[in-house]
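Pasting a structure here, questions to come.
Below is a slice of the complex: some chains, not all, each in place.
As written, the chains take the letters A, B and C, and residue 1 is the first residue of each chain.
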Amino acid sequence: MIRFDSDYTEGCIPEILQALNNTNDEQTIGYMEDPHCANARRLIQKWIGREDADVHFMVGGTQANVTVIASVLKHYQGAVCADSGHINVHETGALEAAGHKCLALPNSNGKISAAQVDQFIVNHYNDAAHEHIVQPGIVYISFPTESGTLYSKKELSDLYAVCQKHDIPLFIDGARLGYGLASSHNDVTIEELARMCDIFYIGGTKVGAMFGEAIVILNDRYKKDFRYHIKQRFGMLAKGRMLGIQFEELFRDGKYMEISRHAIAMGDRLIKGLQEKGYEFRYTAETNQLFPILTEEKMQELSGEFAFSHWEDLGGGRHVIRFVTSFMTKEENVDKLIAAL
Amino acid sequence: MIRFDSDYTEGCIPEILQALNNTNDEQTIGYMEDPHCANARRLIQKWIGREDADVHFMVGGTQANVTVIASVLKHYQGAVCADSGHINVHETGALEAAGHKCLALPNSNGKISAAQVDQFIVNHYNDAAHEHIVQPGIVYISFPTESGTLYSKKELSDLYAVCQKHDIPLFIDGARLGYGLASSHNDVTIEELARMCDIFYIGGTKVGAMFGEAIVILNDRYKKDFRYHIKQRFGMLAKGRMLGIQFEELFRDGKYMEISRHAIAMGDRLIKGLQEKGYEFRYTAETNQLFPILTEEKMQELSGEFAFSHWEDLGGGRHVIRFVTSFMTKEENVDKLIAAL
Amino acid sequence: MIRFDSDYTEGCIPEILQALNNTNDEQTIGYMEDPHCANARRLIQKWIGREDADVHFMVGGTQANVTVIASVLKHYQGAVCADSGHINVHETGALEAAGHKCLALPNSNGKISAAQVDQFIVNHYNDAAHEHIVQPGIVYISFPTESGTLYSKKELSDLYAVCQKHDIPLFIDGARLGYGLASSHNDVTIEELARMCDIFYIGGTKVGAMFGEAIVILNDRYKKDFRYHIKQRFGMLAKGRMLGIQFEELFRDGKYMEISRHAIAMGDRLIKGLQEKGYEFRYTAETNQLFPILTEEKMQELSGEFAFSHWEDLGGGRHVIRFVTSFMTKEENVDKLIAAL
């Protein structure tokens, strides 16, 4: 079985394993206050061009999302998001368990627009009964989105302008940030992204690490006491340096973008193969998550040799499936898949 | 200003005021353990034909909804409801503040269907990632709905069959229950309704009381320790007899249905007036909440003399507004409104 | 049975019933935006000498406590309180259900001291692991306390100074505020109290109303969007004027203090009776809640004719019980009780 069902099917980059070996006997203080975490923070600040940013490490994406959002919101506020947003559909109500509603807007190609968000917030305050309705308190988007698509620089900048106009923070879920930045369809640099939102996180789990996400708080207003939130949301890893060591390796010598480019190259190879065989895509194919439309027969046939996700039954024997490439995807496996398509 | 903006613009039926006067010097135990509450419970059990039901009194509808739903759900479960359901749109995220997500389905004429609910639950368990998705744990509907519409006996019975098939309780929000039952479009008796769900509540606030809702738990599985939930959700009124006294009066000698019929008669009179003047309705006009479509000019013109709610801007200068009649609505005021239309 | 078990055994002052009768046919807007609520707010602002205060009406005390505290706290903060505080022991974990821990300090005579609170907060920040510990975010006290005792002006002023030193709000639960103010042992005026805390509430339920508490927000920092909190915590009474009308009557012509003085006079009469018969008290007897120590035999004997609460079994056949007088207590009943002691 060759797996294309996700970007977390293998382990991590070998440099991380090497570093864990090298540092295993070191004695350090716990809870992310060790020198490795400190160094990883500096590497990230440098990479994003914001030395004033606070950087915190957490274990997983759902945890990062809820911790950030709950740290920002008041009890009566909710998170504006795409109806396809991860917080709305794939976190078993973790945000609601923290007391907050997802204010889901209809997505287009996995995205929500500045105009949509603006209208939604304007409508809220225009409603005579607005005190009876959850107040929009943060805007959540994913870059790339859960549909593998990208916000353009213009789209991001418009969204952020709307957020600033309404004095509401913009938070970017970057679980697959590297893959978004590495895409040939992307026109946003990391330095730009780090000036077009208030908080974002850099995905490690799906981009080279064993586990771990780096939360970056850019707006001073949201920095205070964040470590209390981390502890309350189970993110205060006792052996915190395990996170620091991983992010040191990911951000040493441009490794993070190097491995991201590999995943994208594999994705592009697969896109080309799919296109040449005449497959249509459910969402624009531009990163490492691809959503081709297959017949029932072809889907069944492939499933003997390849692992992938079933995404949507379009009816009439047509199915959307998801193929995902990653930092570990082998070219030969992509070619085997293309041959079988 | 003549108010048609809601069914809570006046006080209560005079019998309640009289009873409060008569009982004011009585000394009773608090927290709904007094003889008035006990008597009110018996009157309700008798009315619904279920002497085995547990009856609890609470102050308001949002409180009743959250208390019931949170008492039933496990942490990872949510409430299936219409996207127009009160819990989803007009309770400032009170259910989410209690930790639970609204699983909103698109409504038709304010309602959700048995087929929709069945498909939604089937889809949930068919999803390979269902553990990453909030599990449907209760089905919430309103009778009548927030759009003033009614479930037919067939619709209710089908919904309940789906719920029983999936072993998930059905909860009916009856904030305006009397108005629903009194409608000439209704084909469900209270005895039938009390056998087609697991829990429902009987609205007092909008139907003759100063305040108060009576929760009726029919399924033994949900009865245990409910008073702990009531206390935790602020419903344990110290002078609990205030609720008992009100429901005694509402359910003595058929008063509840008598006043409900008055509101419906006033609503029917207004429907007829609107129809004769050629107005269309946004939702089927069948209870005491009516949603005619007016021009901008007419809406402005009426607003000088009459209070009503703006519901929806349809564009092109057309607006949906809401008129509501109640147990206190005066015929002469309905006629003034019709004359002004 | 003559009841001394609580101050919510009867109805309300007759003026309230009269006013409810007089206003029953009025049509008003809902949700506390009516003229009665507005007038009641002005009467309260005038009484406390703070026209800048925000005044909100809620139905009950547990609700008022949780709504205020949750509106102030961030997710990782808790409420410093006496271990005997109502929020800690008699609200079925309502504050925890809203996500917040009670940080309970040992009480002395029902009270906590400025020194205790200061030390607790200092210790918190001195602890190297303070990010692993709930941060003190508000100080909650009751006036009078759950033990019927009073904070002196000096004690209150010291507590408030500590709160201001640590930039943490002081919230006073005034469920029985009138009885505290009316006590001959009290040296705090309402105007002073309204300058020695950030938020407090004025109890109506136990002091003359059928139900209702008036939250007073003095510090501008906590005023914003409070009505969203009210709705989320089920306090947005549809027929909101029911609260306004009651508080109008309570604060017209000094009624609130007049009826409070009656309860205290009855309490004093009972204290004198108890003292003359040689009974000891568990807590200082200074308001309308009295905690004498009785033998098992006397307790049993009294329970045939009088209702009271069992508070604590001291062992050796000695029991603390609670007698409570109220705005409705009859002198003849106090005398009957004294005779039976």
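Throughout what follows, a residue touches a chain if its C-beta (ideal position, glycine included) is under 8 Å from a C-beta of that chain, and two chains touch if they have at least 3 such contacts.
Quantities reported herein were computed from a predicted structural model and do not represent experimental measurements.
Visitor: With 3 chains shown in place, count up the copies in the whole assembly for me.
Guide: 4
Quick note on the criterion: only the chains that are shown with their structure count from here on.
Visitor: What's the chain with its C-alpha centre farthest out from subunit C?
Guide: Computed centres place A farthest from subunit C.
Visitor: Looking only at residue numbers at the subunit B/subunit C interface, is the share used by both copies over half or under half? Answer same or different.
Guide: Homomeric contact, same residues on both sides for the most part.
Visitor: Counting only Cα atoms for the centres, state how far subunit A is from subunit C in Å.
Guide: Their C-alpha centroids are separated by 49 Å.
Visitor: Round to the nearest whole Å and give the separation of the Cα centres of subunit A and subunit B.
Guide: 41
Visitor: How many angstrom lie between the CA centroids of subunit B and subunit C, rounded to a whole number?
Guide: One centre to the other, that is 33 Å.
Visitor: Find every residue in subunit A that makes contact with two or more other chains and list them.
Guide: Answer for subunit A, listing residues that touch two or more other chains: 75-76, 99, 131-132, 135.
Visitor: Would you pull the subunit A residues touching subunit C in the complex into a rising list?
Guide: It comes out as residues 31, 70-71, 74-76, 98-99, 131-132, 135, 225, 227-232, 236.
Visitor: Quick check: in the complex, which residue numbers of subunit B touch subunit A?
Guide: So the residues of subunit B touching subunit A come out as 75-76, 78, 89-93, 96-97, 99-102, 128-129, 131-134, 309-310.
Visitor: Report the residues of subunit C in contact with subunit B in the complex, numbered from low to high.
Guide: 1-3, 5-6, 8-12, 14, 17, 20-21, 23-30, 59-63, 66, 91-94, 97-98, 205-206, 210-211, 228, 231-239, 242, 307, 328
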